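The structure's right below; bear with me while I get my questions together.
Each chain you see keeps its place in the complex, though not every chain is here.
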């Protein structure tokens, strides 16, 4: 169970987030939406434990994976080493397999600077998916991708979530993505003392096992 | 009133300053027809760079070094100043009675393996006791102050240092095992040959005829005054860096005993000394000066 | 800011205590005198005006050599970091001059130019330039090519590129070489001064060392260090705080 109990988060004198409370059940997927600059990334960083200068309490598991809003790769490590540096147990083969799942087959030896931004983002996705996280945090994971690639990534994410059932919290600006992946959608909106949660939207319960069809199978594990 | 100026580069703490201060304070320079203009440096090497670089006309060195430079083509000329040489000291409680007893011990040597006192002592050990001092002792070379301090601390069985440090070490209770003078005599060297002196560039002497003699005369005047007058010593005491009376007296005694006989340098004796140095120090030390170069010693009386 | 001042005072006191302890253990004021034993010597050196005179002489040399070597070193480092061809040509020179013993350069300068201020400052500068160049070259190689592309697209002038793009990225390298720079300069100035000047802290330190007057050596050394601490606090740290504000904001 993940529990967020935030009273406030301020940068210096500026309040950014006001009182915010919510929980995420194991295996549950929650989308976070809100206008640019409202505080979504800030909230995600708080949930992930990166930002600890807060007034509030966070309960969260240790096994965490995160897709940052920017790829945040190691520019001095090849694509495959970017996976293996973060997941020391990962074998070469599994890492290669993971790369090809995100459409980076054959780019093992390339440095991030040699990849297009969309490719870098997919590498960051692969990095997050390679572990076996209890909590998956993603900040706009599918931007900068063309429709077809985005669809592949979405399907891949669905598969991962279906298999490992991590608690998932992700930010998106796309309603379609939110509706497709999430059981609940949280909205950040301006409040008097920083952003607060607006009315929650609950999606219809998933119909059966709407497993994605086709190419994407389970994501390889170490 | 247009006296020629002699620019002299000196080591600020060198003992030669005692003589120089006496010269300027008592006007011996003007009395002998020149103006002494002294620039102090912090290191001996600096005074040599000053002469070489044309910033000074005179500095102090031992004549073997000057001979080496002259043989290498420099027009340096030497005017004697002091015969003061070192000695080998042992700690006050040492049981050593001769160099032979230092076998297997450690000897602290200021300067380096080419230090003249050290070389003479080596030759002496060879001649007198038939052993190679360098091979049978361990040498620790270091900067004079470090050898001074660690020697006082009892780090070595024997110490060879520059004479003003030796004076202080003697004042602190160390005793002389053998003096370089004794060693030199045993080796058949004329110990009146002054080792230290002023050196000029010959070109400077040509432009200022008689200047070598004038400086020599001023130097002698100062020495005579120092030999006879306690007041003259009191006047220079502040720059002697003596911590107490014992040191002061020791420094004074040693300085006066280093005053050479007045007169020209005995070329033959010098030649003998040089060939001994060449033998011991090799080319490293004397360079191409296998014999005393012509015109090395200024013609002073 | 208050807290920092306090920490600094305590930290300096700690260092002083360490000194007292070391001195106590050494038990020989000739080797390491207790700090308070320096006070009379310090008073004497100040009183006679000698300390200030020599400090002035040394600072004059340090400031000149610092300004010259930073200026030339940064320019060379930038050029070598930016243009691999230029670097290939002068890289061996850099290694050679970097490793040329200070002594050799100093003596050559003195003999060529004479034992004067110009030679002294030049000798220090020549000794220091390769250090600055080496550090700045590394920094230049690490410059962000994306920002260069941006500057090119928006056709920034050379000056604007330096001001807004290059120098801010080099700031840590410049700070590093300024700090270690003064230290190296100061180590060389000491040699320069004892080899051919009749003034300066180096001249005095060497003299007193030859007399084995450690107390006076320390008095002169600490006077210079005090100035450096002052510069660190009054100039370097405020500057650094200003230029790195964006990191912590």
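Letters A, B and C mark the chains as written, and numbering starts fresh at 1 in each.
Keep this in mind: a residue touches a chain if its C-beta (ideal position, glycine included) is under 8 Å from a C-beta of that chain, and two chains touch if they have at least 3 such contacts.
Everything numeric here is computed off the predicted structure, so don't read it as measured data.
Participant: The viewer shows one copy per protein chain type. What formula describes the complete set of copies?
Facilitator: Stoichiometry (whole structure file, shown labels): A x2, B x1, C x2.
Here is the rule we go by: only the chains that are shown with their structure count from here on.
Participant: Pick one for the touching-chains graph, please: line, ring, star, complete, other.
Facilitator: other
Participant: Return the distance between the CA-based centres of subunit B and subunit C, expressed in whole Å.
Facilitator: It comes to 38 Å between the two C-alpha centres.
Participant: Could you state the distance in Å from the CA-based centre of subunit A to that of subunit C?
Facilitator: Whole-Å distance between the two chain centres: 49.
Participant: Between subunit A and subunit B, what distance separates the C-alpha centroids? Give it in angstrom.
Facilitator: Those two chain centres are 84 Å apart.
Participant: Residue numbers of subunit C touching subunit B in their complex, please.
Facilitator: 30-31, 107, 110-111, 114-116, 193-198, 202-204, 206-207, 209-213
Participant: Quick check: in the complex, which residue numbers of subunit B touch subunit C?
Facilitator: On the subunit B side, the touching residues are 12-13, 39-43, 45-46, 49-50, 52-55, 143-145, 148-149, 241.
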